[in-house]
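Every protein chain but one is kept in place in this view of the complex.
Up next is chain A:
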Amino acid sequence: MVTGTGSRPASPAPAAPGDTHPTALETELRALAGAVPDPELPVLTLEELGVLRTVVMSGPGTVRVELTPTYTGCPAIETMSEDIERVLRERGIPDVSVVTVLSPAWSTDDISAEGRRKLAEFGIAPPRPGAADGPVPLSLSIRCPHCGSTDTELLSRFSSTACKALRRCAACREPFDHFKEL
């Protein structure tokens, strides 16, 4: 896997979105790659999670996909890359390269509205918006995904994965995961 670290948002690649409109094929491939489910949160697609950056045909039969990790050490990124490679090869593109980019850093604000709705439906309290940097003040209440009460308390800052915190609802007493703001 290729990992880029020094990229600057101010100097986009020649084929960055905005410079050229995606072709019909690129749009189709992006939809395919974007529909791949997150290996750890399979209710979300990669598009809804906001980790799919660009899908560009760099030559005939050659596609380059840029993916960004949620957390620096997220082990799911390797499975995501393999899944994307597989679906694009199955579509008939022989040469698929998936590269990981770090800049600009992913934020929970990149999760789509539909993604947030699905998280709550799945029993995970979605991240609060406006995660500029660091922990969001706890004064903003987090709603229990089971009963809807806002009377919830933090049990642990880290839960089943680095991106979640463990909370408990004071109303229905159920524990639940909260997708932390990042």
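The rule we apply is simple: a contact is a pair of C-beta atoms (placed from the backbone, for glycine too) under 8 Å apart; a residue touches a chain by one contact, two chains touch by 3 or more; residues count from 1.
The working rule: contacts and distances are computed from a predicted model.
Comparing "Nucleoside ABC transporter membrane protein", "RNA polymerase sigma-70 region 2 domain-containing protein", "Phenylacetate-CoA oxygenase subunit PaaI" or "Na(+)/H(+) antiporter subunit B" against the UniProt entry of the hidden chain yields the protein name "Phenylacetate-CoA oxygenase subunit PaaI". For chain A, the residues in touch with the chain missing from this view are 2-8, 11-13, 16, 64, 66, 69, 71-75, 99, 101-107, 133-135, 155-162, 166, 180, 182.
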